[in-house]
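Left out: one protein chain. Kept in place: all the others.
Up next, chain A:
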Amino acid sequence: MVDVEQRLRPGTATADVPDTPASTWRNPLHPWGAEGAEEEIPSNPHRDPREVWVRTRESKAPLLPVGRLRYYHKWPGHGGRLWQRMRYWPTRRRVLHIRGEYNPKTLRREKTIVDKRPIWWVLGLVALLLAPAVMPADFQNTLMTAGATFGIYAAINLCWMLIIGTAGIYSLASYAVVGAAAFGTAWLSIHMGLPWWTLPLVGSAIGLVFGLIIAIPAIRLDGFYYALLTIGLNELCRVYTLQSKQFGSSTGGLYGADTYIPQSWSQESQSLLAYYACFALMVAALILYRFVDGRRLGRILKMAPEKREAFAEATGVNFRRARIWVFIISSIGLGFIGGFYTAHYRGVSFSIFSFDTVLLGLAMLVIGGIGRAEGAVVGTAIVIFLDKVLIATGPIRLILIGLIMLGVVLFLKGGLFGIKAQFGAWRDKKKSERRSRRAEKGGEMLPEEATETKDKDLIYWRRYDKMQRDYLKSLISPEIIEEHRKSPLGQHSEPLERLLLYFRRAPLADKYAITVVKPFQAYRIVALSGQRGVAPRIVEDKVYPTQDEAYHGVFLRRVQDLLET
């Protein structure tokens, strides 16, 4: 009775009961009078093998309430309406990318707006439309002028973004094309008396010719060689116009062209008309951007990003032609803007060719982020605000723009609109660093090793084997070793039997064995080679007098090896 009670309440075991029932092993063969079988042998208390399993599998990562969760607002049900998608001509796109799904908990249908950018665009454009109504009266004039400038520059930058971002041609001659078209149309308007509405069209023709000329080197040159060449072309235009009399080298520009702004209107109406005309120009440039970047040409060029051109070419994508096409289309657009520029400002000055203009334009693109329309527009807004609205601060404002540009280039991969993706990538990197720091070494494969291994079974085998060895290590005790010494063969206690089963299952290569030096007198431990025809190697010089002692020697070596791993 006492025995049973103690078994139920192990905590009450006292010191005068030396071996609790849990740590003794009764040999079942003893009642049958088996040779050398003792009735009771001290052994380990039982340990559940599942402990190691549970301990290994449990997550040690601290669970913080942040993570890669993307919270979307879930709009309630859709019925059949999700299938009646409004598509707008001439594309087959939907206005909003809406995903319908089932809520996994409530099993109700719900909608998710996957891409919210169209909403932001509409809000932003509506804000720009309504801006003149809410401008403070003191700054009305400055802000309206700045808004008109913003429209023109945003349009130029959108076309430039097509060249740099979509076509991947690092051309710095975009302002040269605009300036050439502006100067050409201004000259034609002054000397031939062209009306204002023809100026953008004539400008487009000039832009086409200029684009074709500039595109010739782009066929052969790539990357920075082209960028450096186009800086030179820009300077060439500047110096040429600066020196030639017919382009007004004495007056600092060419003025007196026809304009679309009726001079009889009041000052306010004039600036309002100018603002909305420039806004319309920007919207037109946005439409052009969307039609070039989002449709066939843009798709072709997204197939062939930098350093993957060879793959695109091998799959039959003629990306060079697409690049030149984008370049020429953008040049026509730039020429159109040049003509509009003349019609807007009644002429053009040399400053459009100056290196600072190119630098400021590049700052606009870079600050917003190269390769996206919203980057071009927002970058332009920021730089124009600093440049035109804070004009009273003098050179400081340009230094400020330069500092912003430098900061963006040094710290951001894709400008302001790339922050989200960059932050996500940074967080993923940190997470994976922490994960690899947590990973338990020994037995388990490192992540990169696991991806390299052909036999994926091995990954799981190793993981299992490690857990098993961890468990077996916890079983080894002096009692077990003593038990094995007494009888290496025959019935054993459970922990010893588990150990021996593991040892016996080891692969043949480098498995210990005993060899007979002299029958019944001398035995030695060897290690098998694991290869047919290759003799086992002798492990130690020690000679054992009996077979049992040699078995025990092998056991000890294996235990040592196990503890060492």
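The definition used in the following text is that contacts are C-beta pairs under 8 Å (C-beta built on N, C-alpha and C of every residue); 3 or more make two chains touch, one makes a residue touch a chain; residues count from 1.
In this text, contacts and distances are computed from a predicted model.
> Which of the following is the UniProt-recorded protein name of the chain this complex doesn't show: "Ion-translocating oxidoreductase complex subunit B", "Multiple sugar transport system ATP-binding protein", "Branched-chain amino acid ABC transporter permease" or "histidine kinase"?
For the chain not displayed, UniProt's protein name is "Branched-chain amino acid ABC transporter permease".
> Of the residues A:Leu128, A:Ala274 or A:Val366, which one touches the chain left out of the display?
Once the missing chain is taken into account, the touching residue is A:Val366.
> Looking at the full complex, which residue from A:Val52, A:Leu386 or A:Met405 touches the chain that isn't shown here?
With A:Val52, A:Leu386 or A:Met405 as choices, the missing chain is touched by A:Met405.
> Which residue from A:Pro217, A:Gly294 or A:Pro536 sits in contact with the chain not drawn here?
Looking across A:Pro217, A:Gly294 or A:Pro536, the contact with the absent chain belongs to A:Pro217.
> Touch as defined at the start, partner being the missing chain; which of A:Trp121, A:Tyr240, A:Tyr276 or A:Tyr502 qualifies?
Touches the omitted chain: A:Tyr240.
> Need a quick check: the contact residues on chain A for the chain that isn't drawn.
Against the missing chain, chain A presents residues 170, 216-217, 220-225, 227-229, 231-233, 235-236, 239-240, 243-244, 355-356, 359-360, 362-363, 366, 370, 394-396, 398-399, 401-403, 405-406, 409-410, 413.
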